[in-house]
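The complex is shown incomplete by one protein chain, all other protein chains being positioned as in the whole.
First chain written, first letter: the chains are A and B, and each begins at residue 1.
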Amino acid sequence: MRKFSWFNATSLTFGFAFLYLPMLILIIYSFNESRLVTVWAGFSTKWYGELFQNKAFLDAAKVTIKVAFWSSTLATILGTMAAYIMVRTGQFRGRGLFSGMIYAPLVMPEVITGLSLLLFFIAIGLDRGVITIVLAHTTFAMCYVSVVVTSRLVSFDQSLEEAALDLGCTPFDAFRSVTLPIIMPAVISGWLLAFTLSLDDLVIASFTSGPSSTTLPIKIFSAVRLGVTPEINALSTIMIGLVTIGVISASLVSRSMSIKAKADERRAEQD
Amino acid sequence: MNLRARLLIFVPYAWLLVFFLVPFGIVLKISLSDIALAIPPYVPTMKDGFWTMIRGLDLENYAFIGAGAVFASFTLLVLAIAMFQILYPRVRRALIPDARYGIFDSAAVALTALAVVVVNIAVLVAVLSFLFPVLSDFVDIPDFLYFAAYLSSLKIALISTLLTLLIGYPIAYGMARSAEHWRPTLLMLVILPFWTSFLIRVYAWMGILSTEGYLNQLLINIGVISDPLVILNTNIAVYIGIVYTYLPFMVLPIYASLDKMDDSLVEAAEDLGCTALSAFWLVTAPLSKPGVIAGCFLVFIPTLGEFVIPSLLGGSNTLMIGKVLWEEFFNNRDWPVASAVAVILLFILIVPIVAFQRNQEGGER
Partner (left out) sequence: MAQPKPDAIFAPWDDPAATPLIQFKNVTKRFGDFTAIDNLTLDIYAQEFFALLGPSGCGKTTLMRMLGGFETPTTGQIFLDGVDIGPVPPNERPVNMMFQSYALFPHLTVWDNIAFGLKRSDMHKDEIGDRVEKMLKLTQLEKFAKRKPHQISGGQRQRVALARSLAKAPKLLLLDEPLGALDKKLRHETQFELMDIQETIGTTFVIVTHDQEEAMTVASRVAVMVDGTLSQVATPDQIYEAPNSTYVADFIGDVNLIEGTVDVPEKNAASDAVSIRWSATEPAIKATSDLTFGAAATVHFAIRPEKVSISTEAPEADNVMSGKILDIAYLGNISTYHVEVAPGLIIKAQATNVRRVSRRNLTWEDHVYLSWTDTAGVVLMT
């Protein structure tokens, strides 16, 4: 039994208060009647209504979701391939460079990634727009996907693939019918991570977007530079709400699955 | 290796080469070019022919931003660390023959460290005064802004990493000590902010810290202060923002290393006569070191190039290199200087990145 003292209780309380109070205040004040964001003037949902009237925000949201969907899908395919290469393929020429390029974007400051991609797109004469953002987001998100999938593949019992080969599968068939279904949870969480990263990204998108392809973070950034506005509070609340629902339901699903698996195992031993 | 495996390797490899390595090569090239009123706004370009372009490249931008000074101070830092690593164990062994890691030994260790630092500085100063006449041209800084921005980024990153550690460690420790059935929930609560928008989390503090913000209202209402505190648009706000947004990166690795630890180790230490506090210092703290180091790097590395936090929470006198790069590019439209700033930033990052990777590999072993 671990000892749980008042010290631990205090540090947890203050720690989580620090993490959640700012967001909580933001959510509460998004329902503020007044335009003066710091003065409470009664409950109202009018800022949500105004937000949904604001065409610029809605357009930006559409662009953002489109970019996030395509870049996370591409990143998942490329990142899974990269993870499979790193874990399963033995030595090949340029492996060192490959693993360096897989990990470097994870720690590369966004300003450098953004700047280098912008200069690259200009050098090859590619007009900036949705496509350039998708390409840029795919490049850094695939590295995150590959990290997530790699950690699953490493703990994956390789004899499962060998068993599939032994039972008559070609290597590709073995991947499709055995490996992929088993690593699917990691692939999905990789996709979700890529999607969120793309949704969140301000710096790289600012460098690689064109005039007709403003994303939501760019829009939010240019609005909040001048100060706090109630519309942004409302928008933030919606975004926090969506993420919270997503994360909580994902964790509930995975917990109930693990509880069920434990119950199954207990029952199996009794049979 | 068959054709299919080759193809499998080729696709992501080619992608990374084209969209990661080649762009960086272009940054390097443009950092050696000169600004011009043209489209694109630099010369020479490939249009001038390959050899003319190569001959037209120079180190002017690097000289302009004081890269020599950055390089020199960087070398000095590495030298100092190396000397410390060589000197410290020797001096320590000489002064404390029987290092038993007792609580009271810590004082002796601290004194030793201090002594080594003093010796270190003395040696470095001696070397410098000897070399300075030769190097003075090299370390000449035409525009002090960039050098100051590098230094200030370094300072802000270091201080905020330390603050994040001080706040993050107790949280991770409390989580690892909580009841088994609580831990998944607590873990989810730490991860949840990580999934919510970074921009929004920084923005949330703008409303709190401004002069008529919630914090000042609260403090004035309860009578602690009579005039509002100026926090927003100062470095303090930047520290708060960094600690807040990067806290999960610090808590998670420390929690992971504490959670792995066998409880009976602390019990064994107490059984062998340690107090709860000394058991923590002698057993728990050393065993959580890999997590602490990983957490510090995970905060320090991205903070160094941070842009959003200083531009939203910082003031006009908050100098951070990510912000300088952004302004150089978008406001001054000086692409060659922006590129040179990026190259130097990457150069500074190489040491912590390599150190981080070695720490990770060591942890796996």
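What we mean here is this: a contact is a pair of C-beta atoms (placed from the backbone, for glycine too) under 8 Å apart; a residue touches a chain by one contact, two chains touch by 3 or more.
Small disclaimer: the values here were computed from a predicted structure and weren't measured.
Colleague: According to the contact rule at the top, which chains on display are touched by the left-out chain?
Modeller: A
Colleague: Among A:Ile28, A:Ile77, A:Ile131 or A:Cys169, which one touches the chain that has been omitted from the display?
Modeller: Residue touching the chain left out of view: A:Cys169.
Colleague: Of the residues listed, A:Leu51, A:Met142 or A:Val178, which one is in contact with the missing chain?
Modeller: A:Val178
Colleague: Using the touch rule from the top, list residues of subunit A that touch the missing partner.
Modeller: Missing-chain contacts on subunit A: residues 157, 159-160, 162-170, 173, 177-178, 181-182, 261, 264-265, 267-269, 271.
Going forward, only the chains that are shown with their structure count from here on.
Colleague: Between subunit A and subunit B, what is the gap in Å from one C-alpha centre to the other?
Modeller: 23
Colleague: Of all residues in subunit A, which touch subunit B in the complex?
Modeller: 2-5, 7-9, 11-12, 15-16, 18-20, 22-23, 25-26, 29, 37-38, 78-79, 81-82, 84-85, 89, 92, 94, 98, 101-105, 107-112, 115-117, 119-120, 122-123, 135-136, 138-139, 142, 171-172, 196, 199-200, 202-203, 206-207, 217, 220-221, 224-225, 227-228, 232-233, 236, 239-240, 243-244, 246-248, 251, 255
Colleague: Touching residues of subunit B toward subunit A in the complex: what are they?
Modeller: Touch list, subunit B to subunit A: 1, 4-5, 8-9, 11-13, 15-17, 19-24, 26-27, 30, 40, 167, 170-171, 173-179, 184, 186, 188-193, 195-201, 203-208, 210, 212-214, 217, 244, 247, 251, 263, 301-302, 304-308, 311-312, 322, 325-326, 329-330, 335, 338-339, 342, 345-346, 349, 353, 356-357.
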